[in-house]
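Every protein chain of the complex appears in place save one, which is left out.
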Amino acid sequence: MLPLREQRELLITTIADLLDGVRHVAVGASSPIPAAGAMLLRARNEACGKAAVRISILGSAQHNFFTNGTIEIFDCAAQGRIDAFFLGGGQIDGSGNINLVGTGGYPQSQVRWPGSFGSAYLYHLVPRVILFRTEHSPRVLVPKVDFVSAAATTPEVPRRGGPHALLTNMALFAFDRGRARFGLRSVHPGFSATDVSDNTGFDYDTPDIVPATPAPDTATLDLLRGRILDELAETYPAFANSMAEAA
Amino acid sequence: MLPLREQRELLITTIADLLDGVRHVAVGASSPIPAAGAMLLRARNEACGKAAVRISILGSAQHNFFTNGTIEIFDCAAQGRIDAFFLGGGQIDGSGNINLVGTGGYPQSQVRWPGSFGSAYLYHLVPRVILFRTEHSPRVLVPKVDFVSAAATTPEVPRRGGPHALLTNMALFAFDRGRARFGLRSVHPGFSATDVSDNTGFDYDTPDIVPATPAPDTATLDLLRGRILDELAETYPAFANSMAEAA
Amino acid sequence: MTEIVSLEALAARMAPGQSLAIPVTGVAMAATAALIETGITGLKLICVPTSSLQADFLIGAKAVAAIETSAVSLGEAGSAPRFTAAVREGAFALTDSTCPAILAGLLAAQKGVPFMPIAGIIGSDLLKVRPDWKVIDSPVGEQRPVVVVPAIAPDVALFHAPEADRAGNVKIGRHRELAGMAYAAKHTLVTVERIVDHNLMETEDSAAAVLPSLYVDAVALAPRGAWPLSLWDEYETDTAEIARYAAMARSDEGFRAYLSAFLTRRREVA
Partner (left out) sequence: MTEIVSLEALAARMAPGQSLAIPVTGVAMAATAALIETGITGLKLICVPTSSLQADFLIGAKAVAAIETSAVSLGEAGSAPRFTAAVREGAFALTDSTCPAILAGLLAAQKGVPFMPIAGIIGSDLLKVRPDWKVIDSPVGEQRPVVVVPAIAPDVALFHAPEADRAGNVKIGRHRELAGMAYAAKHTLVTVERIVDHNLMETEDSAAAVLPSLYVDAVALAPRGAWPLSLWDEYETDTAEIARYAAMARSDEGFRAYLSAFLTRRREVA
């Protein structure tokens, strides 16, 4: 397994790759790794003259393009003005559904998480939702969530939004919306395809040859350890510090 | 018939009386007489320690309590925060319905007025709508409007809003919502009940003795010719001027 | 990202047949002149929620195929002569509305829903001439009949404002219906009195008065760009000019003469 800094750099780089082509990515509060991925994409696009990337970070003054209160990010998504967003989940199932509510009965859940936030809405409306959850275990990645906070696919109703990929500490999965099923795309350095199957509670497709998730190249590392850390420091000072200290 | 200034002062005073008890009155653009009536009520209430009156005048900077754009006056009415409003009409019928659209066919009306504005909405929501139209003639006060911009009563749906009174250059009518019918309340000095019936195209109830609309008392005239003119000058400089010059 | 362009380039972004949302205050009169000079036709005007000189201009210039509005009027200066004449002639598809219904339609588009419920209206003949509106029984909440109106998503929203910054953030003050138009529209074009070098989003207070560049496709400089109409804190309505227009535009020829002089004057100012 990689050291913590390298693990994070791999995740950040993978997220930047997953975001390739988006114009506007929104990032929830307390999401430094997704924010860093979006910042890396923005920096890369600038360097090679590609389209500018707008990053909205909830709770950041500098990355706030909104002036109409809490509702604006949701309206903006409904208008098709947000291309990518991140969701997690106490549970994520093999059909891409997520559970942010709890397990062990409802409403008196024995394990209760905070609640669904905007997931039930944004999952329908944001074209490229990246499921990001560092813990890769059978208790998180389950066959069927106990409570569907947000459904990944709804054949009965047209929608532009839904899961694009699932990224954990161990692997990257792509999501096939037609089949409502994940496919393993790559395994992070230090883990094997068997580690992944041992720790995943749901069925998924596995290619004959499972590639390793590519590590960031030197140019990317330079950005990550320089400009991106500086940009992160505004919104996530503690995280930026811990990354710098790990150097 | 009274001279122009006295006519106007009578209308303003009558409007102030009709508004007695309201906390928040909204006045459309280009409505100096209704605005003056509201200002008179405010001044009177202040003088005798009664509840303060809030006046919203569309297009006035000083009488603007709104910060949420064009929609706010409508939302505010829906919330029950506006007690009184004024509407006119190219036609007003005996059931209290008003027509702001036109006559002679639709959509190719041969006489076309500007349009319904917010009437179809506000008539339902503002408890005390005062119909104010200076011209008192059979072409304005008709048996049945050619186009119902806003309906006075809708027994099929509960509503708090609707017409309270109709004030013209000639007379004041009260409106009975249960019967959807006007009743003559008073006739302005210089006119008779026969003048009113000769010039009204719809049926209405007439009391055995038709009182004269009371003229403003001295205290009221002092307010009208002093403070109210000053207040009017901010929003309606031309009107305030013409009132001052007529002195 | 927002582009800062010339008034002509801004006008050239409109295509014949598009729907165009225009406001009551913050009216882009200079851009309207530039638009008429492109020879545009077939516009579907959406007045938010009414219009005065701007709609009358576009109608007189035969640029309008359809109009949805709660009213067209010159206010103190009386009825809008080209609008009134065009209605009589049946020169365009006329869709009468009521102010909050137009704002409700835009709000539906802002929220990505197909329709919006709205209070009042029941009993109005507008329901007879608007087959696209319906009265339904409220499916949830308090049980009562309520009017529903479809979403209005204009192709383009066009307005005039005091300031934009270099990033394309636009100061709209309290006139939040301008933001509402932009949220609902596919594209938004804005003219401004001036372009400032500082970031209008910089402080909490200044940001509150701003439509973010996120919604703004292009900004063009147009000093006194609302003239002869007013622009809130900046300048008053030129009532003499509006009265002059009202008198001249009574006939088609008078309108042509007025428009021609207006366009010439604009070219000279530009």
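As written, the chain order gives the labels A, B and C, with residue 1 at the start of each chain.
Definition applied: a contact is a pair of C-beta atoms (placed from the backbone, for glycine too) under 8 Å apart; a residue touches a chain by one contact, two chains touch by 3 or more.
Model, not experiment: these values are computed from the prediction.
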Per the whole complex, from B:Ala78, B:Val129 or B:Leu172 the residue touching the absent chain is B:Ala78
Given C:Lys44, C:Arg82 or C:Lys171, the correct residue touching the omitted chain is C:Lys171
Using the definition of touch stated at the top, determine which of C:Ala208, C:Ala240 or C:Val269 touches the missing chain.
C:Ala208
Of A:Ile57, A:Leu87, A:Leu122 or A:Ala171, which sits in contact with the chain we cannot see?
A:Leu122
Of the residues in subunit C, which ones touch the absent chain?
104, 108, 111-119, 132-134, 136, 138-144, 146, 148-151, 171-174, 203-209, 232-233
In the full complex, subunit B touches the hidden chain through residues 24, 52, 54, 64-68, 75-81, 125
Contacts of subunit A with the absent chain, listed as residue ranges:
29-30, 64, 66-71, 74, 78, 97, 100-102, 106-110, 112-125, 147-151, 153-154, 156-159, 161
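The definition used in the following text is that only the chains that are shown with their structure count from here on.
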Select the chain whose centre, defined as the mean of its C-alpha atoms, is least distant from the mean of all protein C-alpha atoms.
C
Applying the document's contact definition, name the chain pair with more C-beta pairs in contact, A-C or B-C.
B-C
At what distance in angstrom does the C-alpha mean of subunit B lie from that of subunit A?
60
For subunit A and subunit C, let me know how many angstrom lie between their CA-based centres, rounded off.
40
Could you grab the centroid distance between subunit B and subunit C? Build each centroid from C-alpha atoms only and quote it in angstrom.
29
Junction residues of subunit A, two or more chains touched
none
Touching at least 2 other chains, the residues of subunit C are 179
